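Worksheet: the structure to be examined is printed underneath.
Missing here: one protein chain of the complex. Every other protein chain is in place.
Moving on to subunit A:
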Amino acid sequence: MSGEMEETRTAEEQQEMEDKVISPEKAEEAKLKARYPNLGAKPGGSDLLRKRLQKGQKYFDSGDYNMAKAKMKNKQLPSAPTEKTEITGGHIPTPQDLPQRKTSIVASKLAG
């Protein structure tokens, strides 16, 4: 009985080893997991899709902004970060964080 189980385990291990050698995809997966050990097991699942659906979310809330302004009466309001970073977490967005979107009055260079 135990002899059979040992055989199965070896076969499975062998299959895994073969996979790493045969499949470049699996080798790439191993590389990714090595760099990001906390990567979720379900890659195509909810997280990725929800990120895709939420494209464009800017999180500017005038209520939050005014509350933060009131709290920091004596201090400087947190200034906008110099690089363009995703506004998330505890950082309260300021109007400067929202890029001013204007239409391109410049004509397309394809028409030049």
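Remarks
Simple rule for what comes next: a residue touches a chain if its C-beta (ideal position, glycine included) is under 8 Å from a C-beta of that chain, and two chains touch if they have at least 3 such contacts; residues count from 1.
Going forward, contacts and distances are computed from a predicted model.
UniProt records the chain missing from this view under the protein name "Serine/threonine-protein phosphatase 2A 55 kDa regulatory subunit B", selected from "Serine/threonine-protein phosphatase 2A 55 kDa regulatory subunit B", "Transcription initiation factor TFIID subunit 5", "LLGL scribble cell polarity complex component 2" or "Band 4.1-like protein 2 isoform X2".
Residues of subunit A in contact with the chain left out of this view: 15, 19, 23-29, 31-33, 35, 39, 43-46, 48-50, 52-53, 55-61, 98, 101-104, 106-112.
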